[in-house]
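The other protein chains are all here in position, but one chain of the complex has been omitted.
Should a chain be cited, it is by its letter among A, B and C, assigned in written order, with residues numbered from 1 in that chain.
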C-alpha cells in the first residue's frame, strides 16, 4: 500500500474529494470471468450509506455506483463478467450543497486533518474535509465487494460493533444473526436499547463517541500470507489502520495477550475429521504471518467523531487562537459505519493474499 | 512492504534462517554522504543481543555486524560514508550447535509457525524456527540504525516496556532516563523488582508471559505521511505488527479512544513561541495519516513466548495427536528484546516517509 | 510499472476500453500547488486526436478531458491548482457506433492482441480492440501533460517522425520548427510531399506501414536516474516499449553503436562557460543510467497497423482456418499519432525520476 493505492496483485487506487464532482476507484488485477454487476457492489454500499438511521450522518447521498470498465457482456457470457482488465468504479457526489465554507477554510478543527494537510501540501480542498473525508471509504466498500467475489462462496467475512464508548456487548450473547437487525451492527441484541439511549443523549449534546469494530473471516485455507514484511496480520493491521479514525488494531487475543502466560495463550491442536483443529483461537487464525485455517479475527478501535458542537480551543491558518464549534450533519459514532468498511478491507487483504499465494505456490 | 522487503524509498530486504550460515539484509535508497561505521549499527544490536541478562535467551551470539557494500572511505571522506548504493549487512551465525532436531522436525509446536510454514510451503527449515525465528529481527535493528542516521540528530526515537503480563508500570513514575538502567527497558524504576521476581518465577516454571512495548518519536516535523493507503500511522501499524509475536498495535490513545467522547478526545491547540502547540496528544502525533509535529506515540502488544516447558496438546506432520514440551534456551518474555526492534521499525518508517515527503513536496 | 500502473512516485493508472463508456486515468503523487486546467491537458490531446488529417484514423472523437479530482480553486488560489491528492481524468467515448462485431468476435486478426487476450483471460471485450486498443494512449498523453507541468519550463520535451516505411528524413534538414507545420510531425519539410504520396498510395491499397519516432528532452540536469534496475534509460525503454505497436527502442546512438569502435563512440568532454560540455552525444544524455546534462535522445520503432484490407490467413476461436480482412477506420501509419504519446511517456519517466531523485538526494 502506498499513496492512494491498496494491494499488490489485487489492487485498487481511489480518488475524489468529499465535495468534488465524484469519487471513484480503479480495481486492477481482478481475475477474469467473474460475474459482476452494479448490484453486487451496491448491496455493500447500502450498508455503509449515510442517512439509514438517526445514529449516522443525515447527509443524503444516493451513492449509486457505476461500473465504467473491465466488465463485458454479450450473448455468450450469461451476464456481465470481469475481463481481467481494470475495473473503474464511480459514484457521483449528488449532495454538494452550496454553502459557506468560510468557517472551516481558515480554521483548524481539532482532531481533523485540516492542520496536517496544510502543513504537508501548503493548501487544501477544505470543502467537507476534501480528500480526508470518510466519504473515501465508500470506494473501499466497493472494492471489497469485488474482493468478496474473488474469494468465492467458501470464505465468509462479517463484522460487528462490540463496544460503543464505555458500553460493551456481552460476549455470551453473541449472535451473528442479530447484526443486520439493529442500526448498530450489534451481535448482542440486549445492548441495543442501551446504545440507542446512550447515543441519543450524546447526539443531543452535540457530542460523539468511539467504538470497537470486530471482523471475522472464516473458511480461509491454511497457508495464505508470507514472511516477514508481507505477513497476513501485518497487511490486515495496515488495512484497518488506514481507515479514517482508526487508532488501534488487534489480531486474535490482541492486547489481552500481553497479560497472558504462555500456558494460557497456547492454542492447543487436536485432530477432528482428519483435519487439524485448534482448541482455542488466541492467534486469531494467523501464525508466523500465515493463516492456520482457523477463523481470522481482527479488531479495530475507532476514535470519536472529531466534529462536535462543544467549543474547543484551536488556531487559524495564520496562527490566531480561536474556539471552534463544528456544525453540520455528522455521525455521532463513526464506528457504526466503519463496520462495512472494515469488512471490505479484510476482504481486499485476503483477495490480494489469495492471488499472491497462488502466484508463488501455484 | 511485501515479501521480505520493507519500505518504498528507504527499503531493506532481509534474509537468513535462525540456524543457517548467516543472516543479513540489503538496505537500499539511503541518501549518500552519511557517515556510517560498523559501530553505529553494533550499538543498537547490542541492546537486542541475547544473553545480556537472565531474563532473555541464553543463546550466545556475538552478533557482530559486517558492512559489505554501499559505504566508501578514502583520504578525502573523513571516515566511511554511504555512497547512495545498496548497503549489504551480514551477521554470521556462530552458535549453530549441532543438535538433534528430531523433536521439532515432525511436530508442530503450538503458537509457532511450524504448522503454517508446512501448510504454505510443503516443508520447512525447522532448525531453530528457520526463517520464522525472531533472530531475523536483528536485521531490523541494523536497518533501523541506518534509518536513524538518515533522520539525523533532531529526531529522537526511544522505546520502553510498560507492561509485563499483568504487571503495569505506574505512568506517574515515567522517566526515560531509567530505561537503560534495568534489564527490562522500564521507564519506571519502582516496578523493576516486581518484574524480576515475577519473571524469575515464570522462568523457573518453564512458563512465559506477554508484554506491551511503547515507542516515541519526537522532533518529527508536521507534514510527513500521506493519504490514504500510505498513511504514517498505517505504515507504523504494519511495521510493528510485522515483528514476531506482535498481536496488537495502537497509535496515541489507541483502544482507550473507543471509550472516549469527542469532548474528551479533542486535542486542543494553542500557540506557543509562535508555533502550534497541542494541549494533549490522544492523536499520538498523527492526524489524517500525516504527522502534526507532536510526539509520535505507538504501542504494541507482544504475546508470550510460545516455547514453554508445560506439555500442551498438538499434532505431528502426519496428523498424530501428541503432547509437546519445548526445551531450549528461550526468552521468558520476548517483549523485552522487542523494544529495540520496535524502535528500529519506527525509525525505518520515518526515514522512508521523510524521503517520500521530500520526493513529492521538495 | 506493472499491471495498468505507470511509475513510482509520479504514478498513473489507466482504465477503459475502446468502445466502453469512457476511458480515464488516476494520476497520483503529483506535487501540490501546480496550476492545472483542462486546457493544459487538452492541448496535448488535440495533437494525438483522430481525424486531424487523412493520414490518421477518421474515427471522430472529441476527446474532451474532464478533471474530476485533485485540483482545487478558490478566490485565494488564482486558478485551479493541484492539491497533492489523486487527479482523476476521464474522457467519454462519444463515437461508439452500434455495429456488428460478429466479424471480429470469433476471429483472430493477425498482429492484433485478439488471440493472446483470449489465451490469457479466456474471453475478451472485442469491440474495437477493447483494452488493447491504442485509444488507451490518450490517457498517457493526458498524464504526460501533468508530468510536463511538474518538470517546469526549463525542460523541453519534443518528438518527431524520422522515418515512414522505407522513406527516411534527411538529418541535415532537421528543423524542430517544422514539426507542427505538417501532418506527420516531420522535422524535415522536404520529405513531406514524398510521405504524402507514399501514404496515400498505401492507404488506397488498404495497406499500412511502420515508422520511427524520435523524442528529445533538453534541460534535464545531470544526476537523475539510478542504478541498477531503476536506470533512467531502462525506464525510458520500458515506457516507450509499452506503447502500442512499439517493437524497438534506442537511446542515443542505439543500434548504430554496435558497429562503432570505442574511439568512434567516445563522447569527449570539455569545459564551456565553466560547465562540462560533451562534444558528441552518442550516449543520448545518459551514462550508467544517470542523466549527464546533455539532451536525452530516444527512438522507437513502430510496426505497421495490423488492420489491413488485404486478406491474410488466420484462425477462429474454435480453430477453423480462415482468411481475415479488416475493415474500418484505421490509421495507415500509427507511428504518426505515436509521436505525442512518446513525448508524454518521456515526460512521465522524467517527472517520476525528478521526484525519486529529490527523495533520495534532497
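Simple rule for what comes next: a residue touches a chain if its C-beta (ideal position, glycine included) is under 8 Å from a C-beta of that chain, and two chains touch if they have at least 3 such contacts.
Just so you know, these numbers come straight off a predicted model, no measurement behind them.
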item	value
Hidden partner chain, touching residue among C:128, C:304 or C:340	C:304
Those residues of subunit B which, in the complete complex, touch the missing chain	3-5, 11, 13-17, 20-24, 26, 28-29, 32-33, 68-70, 72, 74, 76-77, 81, 83-88, 105, 120-125, 130-131
Subunit C residues that touch the omitted chain in the full complex	1-6, 8, 14, 108, 110-113, 115-117, 119-121, 131-132, 136, 163, 165-166, 202, 207-212, 221-231, 233-238, 240-242, 244, 246-271, 274, 276, 279, 282-284, 286-293, 301-308, 310, 312-315, 319-321, 335, 356-357, 361
Where the unshown chain meets subunit A, residue by residue	8-9, 29-32, 84-85, 227, 355-356, 358-362
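Just so it is clear, only the chains that are shown with their structure count from here on.
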item	value
Distance from the mean Cα position of subunit C to that of subunit A, given in whole angstrom	38
Chain centre separation in whole Å, for subunit B relative to subunit A (CA means)	27
Sites on subunit C at which at least two other chains make contact	29, 32, 84-85
